[in-house]
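A single protein chain has been omitted from the complex, and every remaining protein chain is retained in its original position.
After this line comes chain A, so read on.
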Amino acid sequence: MPLKWVFHWQPNAGTTVNSQMLTEVSQCAESINGVKEGRWKATLTFYKPMFRDQAVPAEYPRDFLGISLPEQPNRYYFIIRSQKIVLEADSSIQMIMEKLQSYKSRVSLTFEGFQYQLGDFQLRVGKVAPSASENLRGIVLEVEYLPLSSMEKSRQILDGFVEIWQEAMSKRSLPGHFMHIEPNFAEFGLSDHYTSQHTAVQYATVMAQLISAVQTAQAVRN
């Protein structure tokens, strides 16, 4: 499948993301001749363990996530980032988790917005918000290169596109920039050939960055 890089918006110190920035990013995509297509939506859920006796200390993962992706409507992805585990499953795995009653959904976030076609590239611009509210927590950008699945072979091409994108963005003088942190896919047992499991791992990485940014902003305020 085509590979993609997932970026997250890194606000400058002392600033926070707002919906005007999201509008600017979308306009930027259109300014480089991106053709607006449909909407897209991904969902990320944090799971927490349930205990019979709260007093008993327990060692369980605090970063157990579930992700649904628009390009795989019948699949669901589990990630435990700290242990470098990613699992692809049928959507029915969510029903199994409900029946087990060992882990429950703690909070869900949605990533949603519009996608744009630019030649061999597909861009997705999306806001990050808790599922039950419109409260903007971040902005993500997906850059997908349709002809290739090999990450190594496509690296230069993507670098070139990102340069064009960052230049277009810089003209808007927004207080922040898009960052791409490439996970070590090999640690997750993933190969050079891109799959939706790679996308799930990227979203888990983006989530960790968003949480870190919120915690940093809170520390600064305090």
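Everything that follows uses one rule, which is that a contact is a pair of C-beta atoms (placed from the backbone, for glycine too) under 8 Å apart; a residue touches a chain by one contact, two chains touch by 3 or more; residues count from 1.
One rule holds in what follows: contacts and distances are computed from a predicted model.
A.B. asks: Between "Mediator of RNA polymerase II transcription subunit 18", "Myotubularin related protein 9", "Signal peptidase complex catalytic subunit SEC11" or "Guanine nucleotide-binding protein subunit beta-5", choose the name on the UniProt record of the chain that's been left out.
C.D. replies: Answer from the record: the omitted chain is "Mediator of RNA polymerase II transcription subunit 18".
A.B. asks: One chain is left out of this view; which of A:50, A:107 or A:214 touches it in the full complex?
C.D. replies: Checking the options A:50, A:107 or A:214, the one contacting the hidden chain is A:50.
A.B. asks: Decide which residue listed in A:95, A:164, A:186 or A:214 touches the omitted chain of the complex.
C.D. replies: Result: among the candidates, A:95 touches the missing chain.
A.B. asks: From the list A:86, A:143 or A:169, which touches the chain that is not on show?
C.D. replies: A:86
A.B. asks: In the full complex, which residues of chain A touch the absent chain?
C.D. replies: Per the touch rule, chain A residues meeting the hidden chain are 49-53, 56, 58, 60-61, 64, 78, 80, 83, 85-93, 95-96, 99-103, 189, 197.
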